[in-house]
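Note that one protein chain is taken out, while the other chains of the complex remain in position.
For clarity, chains are labelled A and B in written order, and residue numbers in each chain start from 1.
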Amino acid sequence: MSDATSTGRPPPRDTRPVDWRALSVQIAIALAILWLGWHAIGNVAENMRARNIPSNFDFLFATAGFDLNQSLISYSATSTYGRAFLVGLLNTLAVAAIGIFFATIVGFAVGVARLSQNWMAAKLAAMYVEIIRNTPLLLQLFFWYTAVLAPLPGPRQSLSLPALGLRAPDPEATMAAVIAAALAGVALLAIRNQIKGSALKTAGFAISALFIILMIAAILFGPRILGFGEAAGILDISNGAYVFLNNRGLFLPFPSLGGAAIWFPVILLASAIGATGFAFWAKVQREEKGLIIPVFWINLLILVVPAALTIWAAGSSVSLDYPQLRGFNLAGGARVYPEFFALVLGLSLYTASFIAEIVRAGILSVAKGQTEAALALGLRRPAILKLVIIPQAMRVVIPPLTNQYLNLTKNSSLAVFIGFPDLVQVFVGTVLNQTGAMIQIVSITMAVYLVISLVTSLAMNAYNNKMALTER
Amino acid sequence: MRKSILANTMAGVFCALLASGSGVFAQGQPAKSPTLEKVQKAGALNCGVNPGLAGFSMPDDKGLWLGIDVDLCRAVASAIFNDPTKVKFIPLTAKDRFTALQTGEIDILARNGTWTMQRETELGLLFTATNYYDGQGFMVRKKLNVTSALELSQASICVQQGTTTELNLADFFRANNMKYEVIAFATSNEAVKAYDSGRCDAFTTDASGLYAERVKLANANDHVVLPEIISKEPLGPAVRQGDDIWFNIVKWAHFAMVNAEELGVSKSNADEQVKSTKPDVRRMLGVENEFGKFLGLSNDWALRIIKQVGNYGESFERNIGSGSRLRIDRGVNKLWNKGGIMYAPPIR
Partner (left out) sequence: MTEMSASSSTPQTFVRPAMTPERAAPVPTSGALAWIRDNLFPGPASSVATILGLLLLLWVIPPLAKFLFIDAVWSAENGDACRAQEAGACWAYVRQKFSFFMYGSYPREEVWRVNLTLIAGAILTVWMLWPDARGRGGAALAFFTVYPVLAFGILTGSAPFPVGWLPSSPEGQIIWIVLVVALFAIASTLFYLNRNIGWAIAIFGFIAWSELGSWWLSLGLPLVGTHLWGGIFVSLLVATVGIVFSLPLGIVLALGRRSQMPVLRFLSVMLIEFVRGVPLITVLVMANTMLPLFVPESWSPDRLLRPLIGVALFSAVYMAEVVRGGLQSVPKGQYEGAMALGLSWSQVTRLVVLPQALVTVIPGIVNSFIALFKDTTLVAIVGIFDFLKAVDTGRLDPVWAGPKISTTGYIFAAIFYFIFCFGMSRYSMMMERRHSAGRSH
């Protein structure tokens, strides 16, 4: 079904100079389509006029008047229908992105497990694939939504995780500690790189581990060590619970950035661009000069330090926002909604079963001699999988994988059945009902999915071309 | 390739045929009622109803439709055909209901629809009368100890999308400056299911709907309907604009039922009442004057309705009131002379 199969043989070529018959058939068909289309448009116009269906896009700027519970941008009942559309679109994109992430991980794991030497793992993986693939996604979504909700208690009896209570840190102290740790880390990295050239690989490894420990320790206990006093620590074991789980969702503390809130995303974006650029540069260095640069660690610094500095600059307005029981529900902090959770879970597991089959086929397509040769070279099984099999399998895997990503995105429209405000639920559901502008709304929605399909296809094709180039 | 040309020619002939057919269909005679003619020719009335709202329209185990909306359609069928079974009930989702009426798929929309200005102006419908005065309310669990909707601040509320309910809900919380969380579902069924599973603190819809949904919950007595009514929901049947005679038939079918209750004419005594000396009764039952003729119906139209379907009070008691499982108090739906607002213009 994939587009990649389009490189087949063309049908036999007609070599006559001008095929008048073919030409006339085409003209006739084109005319027939035009005629039908013209009539259809005429009917639509007539019917829309007769039923007072709005035919313009003014409704997008009218006040919506209804509320939505999950939104990545600010939204209220006084916002416009256009903004409701944006909320739905962003929710769809978020579900698709997170779903694709998990589906890929689970799918690859299961696909590899199906070919595992371990009988138990192979059979369990096969069972998973068969059960999931052969039942409707909608049924699975109902199941997860019920299964996720049913065993959880109400908000007043929330399950809580008291052991890991977190508390607002003293921002200046924390930042000082983080920056100190970062500097120490850079120094350590320099030493590590010196050692790495020699045979002391273990030492390099140990230093990396030390670096991680130092970072974590600095964040958690740094302020205290640096002498800012007891109250400055982030980790606070003694205090009450801050993480809650109930049938309204999972509630987590969330940093509220105060004045830095506006700058924070900008800085993060700049850091991300910088990190990508650095990774690219490092790759060029590696390929051209054979220099090995610790991209991961340096990128970690690039991402963390500017963000930390921003928070530091924002000063005392930074605090952690905790969920607290207010009335019927917990308020404050960050929240993962059950609808979102069930949707992502259902979509990921469903798509993963298809990805697993694709991965399995991909791995099987790699000649057995490759594994045998790698074994003969003394590589271990995980290394063979990572360095030999998967890179070759990817060429077979990517085109159908693209299709599965697109399927997941399209299937996210099933959100409408479990009350998650995705594009279809908000726009084709509520907005269509309230405005009646069916042509515009259905067209916009379809166009959005088409654009998503197109962009994903292009991106995956580019990746595919890159992978195909490595074939020598 | 010759065959393709032939196929195209044939397709062309067909299309031309279809197009000419449509031209014939599209023209109606302004003097008569095209809807009535269509219904009479088809031998049955197409009535759009709620797929399952106890008391309003719901099929029983044998697939027989019951409810006050159903009774209204049956009354119209009685008036036209002298047979209340000549109705085809078409269950419609909240999303489809107005389109179905606009497209002519149904002749009457008796789907507990709220009479609003937008629906009569933008959507091109006409509500004939109010057959149930309703208002939006909330249902909560008893153990929450909530006694008023004003205590619902911060609550999670399940609602069906695509109705006025969703908008009223937003208005209510905005007006009272309270925060809440809305979870909107495509169907009422799913919204109730989520409420039942504990996802929401409250479920909101029209008060009559709350009672109807409550009897379907596993333990109906664990749930309570709050006293506040946060909106006006005059529910009634609707027809398309542009067919005034049909509009009149549907409107007066309802008014005949209300007048019959007021005049004490019921299913059981209708035949005796024909001999009544009261001029009001005689006019209604077609003994005096010829009101049926001006509707394009026979003169005993109202008599048929009352004999075959009953008066408004009977229909109410049977479907919603004490004779039903819902046991909803008649409240404002009592007759105007009994303390309610149900009022019908006189037949004269």
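The rule we apply is simple: contacts are C-beta pairs under 8 Å (C-beta built on N, C-alpha and C of every residue); 3 or more make two chains touch, one makes a residue touch a chain.
A quick note: this is a predicted structure, and the numbers were derived from the prediction, not measured.
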Query raised in the report: In the full complex, which of B:Phe56, B:Phe89, B:Trp115 or B:Trp246 touches the chain missing from this view?
Result: B:Phe89
Report summary line: Full-complex touch with the removed chain, picking from B:Gln40, B:Asn82, B:Thr116 or B:Asn189, is B:Asn189
Query raised in the report: Of A:Phe143, A:Trp281 or A:Phe296, which sits in contact with the chain we cannot see?
Result: A:Phe143
Query raised in the report: What residues on subunit A make contact with the chain left out of this view?
Result: 1-2, 5-6, 8-14, 22, 25-27, 29-30, 33, 40, 43-44, 46-48, 50, 53, 116-121, 124, 130-131, 133-139, 142-143, 146, 406, 410-411, 413-414, 416-417, 424, 428, 432, 438-439, 442, 445-446, 449-450, 453-454
**Report entry** Contact footprint on subunit B, counting only the chain that is left out
**Finding:** 1, 3, 6, 13, 17-18, 20-22, 24-26, 51-52, 59, 62-63, 88-93, 95-96, 99-100, 103-105, 186, 189-190, 193, 215-218, 220, 325
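Operating definition for what follows: only the chains that are shown with their structure count from here on.
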Query raised in the report: Along subunit A, where are the residues that touch subunit B in the complex?
Result: 21-22, 24-25, 28-29, 32, 35-36, 39, 47, 50-52, 54, 65-69, 77-78, 146, 149-150, 152, 154, 247-248, 326-329, 331, 338-339, 416-419, 421, 425, 429-430, 432-434, 436, 438
Query raised in the report: In their complex, what parts of subunit B are in touch with subunit A?
Result: 1, 4-5, 8, 11-12, 15, 19, 94-95, 98-99, 102-103, 121-124, 144, 152-156, 158, 161-163, 166-167, 169-171, 173-174, 179-186, 190-191, 194, 197-199, 201
